[in-house]
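Accompanying notes for the structure given below.
Of the protein chains in this complex, one is absent; all others appear in place.
Going by the order they are written in, the chains are A and B; count residues from 1 in each one.
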Amino acid sequence: MSVTVEAPMPGKILAIKVRAGDTVKEDDELAVLEAMKMENLIYAPAGGTVKEIKVEAGQNVVTGQVIFIIE
Amino acid sequence: MVEAISNGLSGLAAGTLHLHWTNPVMIAIGCGLLYLGIKKDFEPLLLVPIGFGCILVNIPLADVMGEGGFLRTIYDAGVITELFPLLIFIGIGAMTDFSPLLQNPVTFLLGAAGQFGIFLTLGLALLLGFTQLDAVAVGIIGACDGPTAIYVSSQYAPHLLGAVSVAAYSYMSLVPVFQPPIMRFLTTQKEKNIIMSNKGIKPVSKTAKILFPLVMTICGGLIAPMGLPLIGTIMLGNLMRESGAVSRLTKASENEIANVVTLFLGLSVGATMAGDAFLNPKTLLILALGFIAICLDTVCGVLFGKLMCFLSGGKVNPLIGAAGISAFPMSARVVQREGQKYNKRNYLLMHAMGANAGGQIGSVMAAAVMLSVLKGMGII
Partner (left out) sequence: MDNLTFGITILVVGMGGTIITLWVMSLIMRLLTRIFPYKEGEDGN
């Protein structure tokens, strides 16, 4: 079962903390999103393997944009 | 010859010989403010000039605040005339993006609730024996906004300007320290975990962003004309920013003007902290009441957030109510961090920024309303 991790608000992805193929647990840190001049951590909503990373560090994202797909 | 030499030497010793016990105490307090500003990074832009001004005014015989003294000149030019806080407000308006507030106009109400501490503390100050205008100056610390506090106290209780300003700026820096326990205490686990989605939040048009400062100035000014200087200056700054038509003026307002005036204002405020005026039990009481004012702001904001949660059927996380104070954007960041502490899936930042921007507007309006009510009552 796939779980998508979406951008919770518009901003810039400052850092991606995992790679495709990594195994993650629920609440692991996945990325850092800069929004409104504040760095915010994005956490894994569920455990699994990072199947796909849809954005890169430095990229601007909008609310709801898919960042990770976890299986 | 001997007499001349002796007189000359006495001129060098006079300063030390005229030291009153309050002078070294206040010099130490000035050094303390410098320490907070430089080492601890507590609002350094204000606490450093305030601390230094405090040291200068407490060195005897220099008479920097006497007739013709340089600090007196600066004080009369910008504090008595109220020019300094208003010029800073233009800069603040030029620096602030009110979009989060406009995207979610209901957060105006959180900005209002976050000012209730002003009025509650005013009542408390009256009970503790302060005069009516002194109580107004003490209550305005709850606006959590330096220029507003200075604007009100310099006009209606100038003898309290030093204590009120030091309280306002020091406590603003402590927002990340005292807000979280209040938020934790006043909300249930279920409320803390309420996730607020950002998906429904749409961008605001440039036209709306330009009309906002005009609407605020005209409507706010008509309702509370005594506060028009405060409302008008912050909205002028914001209009310049949003119009994009006067970028040179906007940049000057948020940089050169704001920086120069901040320096002069800080020095002037520090210059009011002469030992004989500052060192009395009333000052400690003001510092305590100022702290209570800002705590009450947080309490009222969170409680109003709980009311909104109830009325919305559980959609609003009451934690965002704590951001309804004017400590922008610090308080919004505190709410975001606290919200994520309880639920890692929760990103309250955009909603909290709306409340925080609402708090900025709310503090200006609360001061304006208060001054207009006082005028109506014949107190001022």
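Here is the rule we go by: contacts are C-beta pairs under 8 Å (C-beta built on N, C-alpha and C of every residue); 3 or more make two chains touch, one makes a residue touch a chain.
Bear in mind that the values here come from a model prediction, so they are computed numbers and not experimental data.
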For the full complex, contacts between the hidden chain and the displayed ones involve B
Consider the whole complex, including the chain that is not shown, and state which of B:Thr22, B:Gln132, B:Ser243 or B:Gln340 touches that chain. B:Gln132
Considering the complete complex, of B:Ala112, B:Leu279 or B:Met330, the missing chain is touched by B:Ala112
Given B:Ala94, B:Met196 or B:Ala224, the one touching the chain that is not displayed: B:Ala224
Residue among B:Phe52, B:Phe89, B:Tyr156 or B:Phe212 that touches the chain left out of view: B:Phe212
Which parts of chain B face the unshown chain closely enough to count as touching? 102-103, 105-106, 108-109, 111-113, 115-116, 118-120, 122-123, 126-127, 132, 135, 202-208, 211-212, 215-216, 219-220, 223-224, 358, 361-362, 365-366, 369-370, 372-374, 377-379
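To be clear about the criterion, only the chains that are shown with their structure count from here on.
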Would you tell me which residues of chain A are touching chain B in their complex? 8-9, 27, 35-38, 40-41, 43, 45, 63-64
Give the list of chain B residues in touch with chain A in this complex. 100, 198-199, 201, 329, 332-333, 336, 340, 344-345, 347, 349-350, 353
